[in-house]
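Sharing a structure, written as structure tokens. Questions coming.
Complex shown without one protein chain; remaining protein chains in place.
Presenting chain A:
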Amino acid sequence: MENEQDQAVGHLYEARKSIFPRSVKGRFRDLKWGILAFAYGVYFLLPWLRWERDTGRDQAVLFDLVGRKFYLFDLTVYPQDIFWLAGLLMLAAYLLFFVTGIAGRVFCGYFCFQTLWTDVFVLVERLVQGERPARIRLSKQKWDAEKIFKIGTTHLLWMLVAFFTGLSFVLYWGDAPQLIGDFFTLQAPFAAYATALFLTATTYVMAGHAREQVCTYMCPYSRFQSAMFDSDSLIVSYDAKRGEGDKGRARAGRNLKTRETRTEAGVGDCIDCGYCVQVCPTGIDIRNGLQIQCISCALCIDACDTIMDSLEWPRGLVAYTSERQVSEGKRARLLRPKVLGYFAVLMVIVTALVWSVSHQQKFDMTISQVRQPLFVTLSDGRIQNSYEIKMNNKTGANLMLAFSLDGLPGAELDMGKFQAIILAPEQRLRLTARVRSHPDLLVGGSHSFVFRATPIKRDDLQEFMQNAVFTTP
């Protein structure tokens, strides 16, 4: 009994089994390198792109936290526009559901930064230490000078990549040329160092050490993507019928070198070379079927295609397919209620977001009635309500405004000396307005009226109107 206990406890935690992915050439690998190059190009170079603007900063993409404005090319995002972020997140979520429903985990395999950075880290590993067998050998080797040098160089280069990743991220949040100078002369804000250090550390750990464990154990998306699959979703799969034949797979030994002889012998087309297993970044064997670890990176397809090409057999022993194709032999259906539903929601969100962004107000004005007291009686018998007006000039030029009222009988507007004001570009302001009217003209309760701000000498702008309520006893 005691022995059993010990054994049980000993197995509660499992060390990571090192994976040494072999490199592979092929169309999916080329596509993935292309996407990687593009993504890296955008990520590392974008902060350096300058952009002409009427006002504000001249960096194309800048998240100016201190100035509370985000600059995205010709778009300036103000704190009031933060709901766009909600729209964007919903868009991203539904795009993920939609794409996963049709094409499976393409995000994981091609676009996820964990996959991209791991690819680069594995590339560094290969360039320094050599191909898979050399790396396996090195890992078993004693800690001699060669091993220390090679492993040390690998980790150093990893840290460099990680550092530039962290540094580039920081550059989005400040003026890049200025910030990078400040960074290396130790004058940058503490947050810049903390963020850069944090991202350096996480990149190094996640892409260098944790790798496929991020996908298997940590990532929530990989888990719920698995739940979005159905039998029509695109998956990477091994054609077991063709590969195994009647008697299973067999190496291309004597009398088993051609398809004909193999068919006679009853074995399938899989020559059990293991190439598909060796290239897998998550260390699984695709021939065991669909597995939770599979990120649909398609490198096993490239590997098997390479082998099939060299044997001059047809490709497709490992290929993109669907469960329906595998089990029923029918083509996957594309127009399914789920897919159409996601598409409809996606279109609604895209339309709403595009409309909202393209109709961004050049001038914000909100009016809230002072609620304590709701009204006061004045010495001449009239009723006075007070309002707090908040406004923000986003036009990029001086904005002269005159305020007036509409739709309230006998109303008088008193804004002290600010009945007409000039707002500087980007200026936010809070004013108090007092509205007076005679109770005889307004019978009981609440009365809606329109508060108007008329731009002066600006033909490009329309009048701004806000509804407000006047309360009488």
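Everything below uses one rule, namely that contacts are C-beta pairs under 8 Å (C-beta built on N, C-alpha and C of every residue); 3 or more make two chains touch, one makes a residue touch a chain; residues count from 1.
One rule holds for everything that comes next: contacts and distances are computed from a predicted model.
> Given the choices "ATP-binding cassette domain-containing protein", "Metal ABC transporter permease", "Cbb3-type cytochrome c oxidase subunit" or "Molybdenum cofactor biosynthesis protein MoaD", state the protein name listed in UniProt for the chain not shown.
"Cbb3-type cytochrome c oxidase subunit"
> Of A:23, A:80, A:153 or A:213, which one is in contact with the hidden chain?
A:213
> Check each of A:130, A:289 or A:407 against the chain that is not shown and name the one that touches it.
The missing chain is touched by A:289.
> Would you indicate which residue among A:370, A:405 or A:461 is in contact with the undisplayed chain?
If we include the chain that is not displayed, A:370 is the one touching it.
> Using the touch definition up top, pick the residue from A:220, A:416 or A:444 that touches the left-out chain.
Of the listed residues, the one touching the omitted chain is A:416.
> If the missing chain were put back, which residues of chain A would it touch?
4-5, 7-8, 11-16, 210, 213, 217, 226, 285, 288-292, 370-373, 376-381, 384, 386, 414, 416-418, 421, 427, 429-432, 434
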